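Omission of a single protein chain aside, the complex is shown with its protein chains in their original locations.
To keep things simple, chains are lettered A, B and C as they appear, and every chain counts its residues starting from 1.
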Amino acid sequence: MQFLSDNAASVHPALWRAMQAADAPDAPYDGDALSQRLDAAFGEVFGRDCAVLWAATGTSANCLTLASMVQPHGGVVCHREAHIEVDEGGAPGFYLHGAKLMLAEGEGAKLTPAAIAGVIDPIRNDVHQVQPHAVSITQASEYGRAYQPAEMAAIGAYCTERGLRLHVDGARFGNAVAFLGCTPWEACQGAAALSFGMIKNGGMSAEALVFFDTGLADVARYRRKRAGHLQSKGRYLAAQLLAMLQDDLWLANARHANAAAQELASAAHDRLLHPVEANEVFLRLTGPEREALRAQGFSFYDWGDDAARMVTAWNSPMEHVTALARAIAAL
Amino acid sequence: MQFLSDNAASVHPALWRAMQAADAPDAPYDGDALSQRLDAAFGEVFGRDCAVLWAATGTSANCLTLASMVQPHGGVVCHREAHIEVDEGGAPGFYLHGAKLMLAEGEGAKLTPAAIAGVIDPIRNDVHQVQPHAVSITQASEYGRAYQPAEMAAIGAYCTERGLRLHVDGARFGNAVAFLGCTPWEACQGAAALSFGMIKNGGMSAEALVFFDTGLADVARYRRKRAGHLQSKGRYLAAQLLAMLQDDLWLANARHANAAAQELASAAHDRLLHPVEANEVFLRLTGPEREALRAQGFSFYDWGDDAARMVTAWNSPMEHVTALARAIAAL
Amino acid sequence: MQFLSDNAASVHPALWRAMQAADAPDAPYDGDALSQRLDAAFGEVFGRDCAVLWAATGTSANCLTLASMVQPHGGVVCHREAHIEVDEGGAPGFYLHGAKLMLAEGEGAKLTPAAIAGVIDPIRNDVHQVQPHAVSITQASEYGRAYQPAEMAAIGAYCTERGLRLHVDGARFGNAVAFLGCTPWEACQGAAALSFGMIKNGGMSAEALVFFDTGLADVARYRRKRAGHLQSKGRYLAAQLLAMLQDDLWLANARHANAAAQELASAAHDRLLHPVEANEVFLRLTGPEREALRAQGFSFYDWGDDAARMVTAWNSPMEHVTALARAIAAL
Partner (left out) sequence: MQFLSDNAASVHPALWRAMQAADAPDAPYDGDALSQRLDAAFGEVFGRDCAVLWAATGTSANCLTLASMVQPHGGVVCHREAHIEVDEGGAPGFYLHGAKLMLAEGEGAKLTPAAIAGVIDPIRNDVHQVQPHAVSITQASEYGRAYQPAEMAAIGAYCTERGLRLHVDGARFGNAVAFLGCTPWEACQGAAALSFGMIKNGGMSAEALVFFDTGLADVARYRRKRAGHLQSKGRYLAAQLLAMLQDDLWLANARHANAAAQELASAAHDRLLHPVEANEVFLRLTGPEREALRAQGFSFYDWGDDAARMVTAWNSPMEHVTALARAIAAL
């Protein structure tokens, strides 16, 4: 019974069908009919003009969007525990040609205007110090916390005021929207671009780079090719993205994962390190407690010495979830 | 009847089956059982130790292998018409951090020791001129020409003598081996690393980075992550590669494409710009002749003003091939 | 009697005086009074607004100006024998983050609109091919040829039409202006930025980066610091530049060097590989002839097997020049 991560889950059957339906040859790269439909399809989801590119990983999606906003001599404010800082193998340094990540603090791996200002305000306005060009936040955050629409609006306004572009890492954007119950745009409002994650949510190999500042996509298209991310059979990636949007499959999948996480959370109320607002559950659990759970067949990651991280997925079997919830409650 | 390219062909059914068989969750990234089998599987094909990584595109495969061999201040000798120079959107400049491509001449887009020496010998051994660190050749070449084993051996020996690493861009390596009738190793002997192309040959989204100098793979693993090419559901890429090796599917596919190209070639003997040694056919054809063929339903690319390029694929229907051969003969 | 190069000549006494006059402490970096005067001083020379930065080498001057015009995924058209391509150790690859140099042909290492078009026109307007962002020419060229004002105007107009920025490598700009007898602006008209060389012309360690598109200087200021070229005692560099402008010392120095070169040229009329339009003289000379000259105490570089390059400097003693001219005539 697997609660290690959502990032290796199976691919949703609708996506398999969509990929196979795309098997007949079409124009290579992103010249195919499916890739051409992406702008309109995402435009409908967000209720505004978008320029949309696919890429095969969250890391490349984050870095290609950021690279369109930040010059090599600039910086990006992000949380000290942001995925781009901690877990992308230095990819931002590569894609942004040595631009600097500027680390801010914030509860639940979330930023606020004050937290961003705490990083930016002390920077002297001279050439000896790297100047910020953008802000990157993660919706839902690395600790499974969602930004409320009002929080997004405040960050967006702050960025506008300070002349900074806003990037949203949406590796689990679906989970955030499902939790918030708001429109997709409300959940990322103010963003110049969003890395809209699909892989953890039932996809195989396609994330969406959604540019609300559509001019940035013109740069990103060159950078994507230059980074070797322009697949020749791109129609299989476009097919995945369109299938995820079809009948809001992305939301349905996210709701399942969220519901599973809530069931775990309610069984472990007093153990929660963070409120559960997506599909990640961080629990205080002693070593022997973790061992006891593993002995019952549950797999998950340790989180430091006294805690564990459990992640639910679009297809977590509810009987596994219920079993784990009971096992935790029984500890 | 499509002869535009092999790069957008359908995916071979055996690969669909292999990907679906890999659908059950396994360890993420390249920790899954299939990815772990790659070294051994390719080792058997090449009859020697290999370290093998997957990546989603030929561009990333070429650049990640090269980046493991070349320091940022060095250079790579390649043909003036090499894909890395002409058609990869500057990816080598990105991945190699500004290292320089040094352009050599050679018939059929092939290099020889003399051609490489023609580039290297005039370089002064001082810090004002970029020094070569590696050589990159394409097997089969951008004009569909294959390097004979003896030619490979000569280039390999030259590189060793000059202290240069040898990289082989094998976007159509299967077609070369099928044409040469030699062992896979004979077709790339001397290489420190080979980008073994599968996508044009029936794959969906997986190329193999085959390191014969296995130590280089240790660098490439970090660089792959840093370039956003370490997919979380990597098992679907490994599955494609293993299915291609199974019962030498890669060779069977390549043989089909080659046979189709030979049929076209034999119908157009006196029009050939280059001997046909893989699955690309370059033909002298006037504008009206090309128009006539297109009017009969054949699609292909112009090649300058007086020629055309026709590419056959693993699944080119032989009736289409025969029809095109006849149409050309009848011009 | 030294005709190897102008790049190691002594420093002009007026510059020594100016540097020593600047010895009293002032604000560090470019906050000192002398650095603050550069914009106005060069503005007067060129008869238009300029933003001017100093840097210690021609390579950094070229690369910092280019880096302000070219994005990492773009390209720069330059001559196949341009200094930035041949003799800067790959610095453009470093400073431009892997942007591509696109090599054009042209007599005397000079470009024309047609030569530039010959490189640009075949580039497909797609992401697979690097797109040009700028053009770089050298005034005077690497073969000591000057661009006439009308030639400059034509290149400038072409660049404007094609949306390309124009960079002028003016390592020997003074020699070009002295030869042309035009205004400084006429000799570089159309340029977005000029690397105005002073070191070969009597300086010690200061070149001027002259931005006519003054907004580019805002980027260059950050890039200069980032490249470690913002010296803390920058006043000594500013002092050199101002001393060179004082009473047109740069022109006087260049005229001396040019006159010396003309004397050599007139003694060797039928040996000239290129018309002499600055301070470099390329002569057909057999091995024994070169040996004979060296035996008489003249030093210079071989230029291939059958020629030599002789370079005069701001302080070449005229008796040495006359002696060499006679020795050549007597061969």
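Keep in mind that, in the parts below, contacts are C-beta pairs under 8 Å (C-beta built on N, C-alpha and C of every residue); 3 or more make two chains touch, one makes a residue touch a chain.
Since this is a predicted model, take the numbers as computed values, not measurements.
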Seminar exercise, completed: The one of B:Gln71, B:Thr160, B:Gln246 or B:Gln296 in touch with the missing chain is B:Gln71
Exercise. Among the options B:Arg224, B:Arg255, B:His274 or B:Arg309, which residue touches the chain absent from this view?
Worked result: B:Arg224
Exercise. Where the complex has a chain not shown, which of A:His79, A:Lys100 or A:His167 is the residue touching it?
Worked result: A:Lys100
For this session: Could you please point out the subunit C residues that touch the chain left off the display?
Result: 2, 5, 7-11, 16, 20, 23-28, 32, 55-61, 63-64, 88-91, 93-95, 199-200, 204-205, 222, 225-233, 235-236
Problem set entry | Touch residues of subunit B, complete complex, unshown partner | 71-73, 97, 127-128, 131, 219, 221-226, 230
Exercise. Contacts of subunit A with the missing chain: which residues?
Worked result: 72-73, 75, 86-90, 92-94, 96-100, 127-130
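The rule we apply is simple: only the chains that are shown with their structure count from here on.
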Problem set entry | Per-chain CA centroid nearest to the all-protein CA mean | B
Seminar exercise, completed: In terms of CA centroids, furthest away from subunit A sits chain C
Seminar exercise, completed: Here the gap between subunit A and subunit C, centre to centre from mean Cα coordinates and rounded to Å, is 50
Exercise. At what distance in angstrom does the C-alpha mean of subunit B lie from that of subunit A?
Worked result: 34
For this session: Could you give the separation in Å between the centres of subunit B and subunit C, each centre being the mean of its C-alpha atoms?
Result: 42
Seminar exercise, completed: Expected list for subunit C, residues touching two or more other chains, is 72-73, 97, 127-128
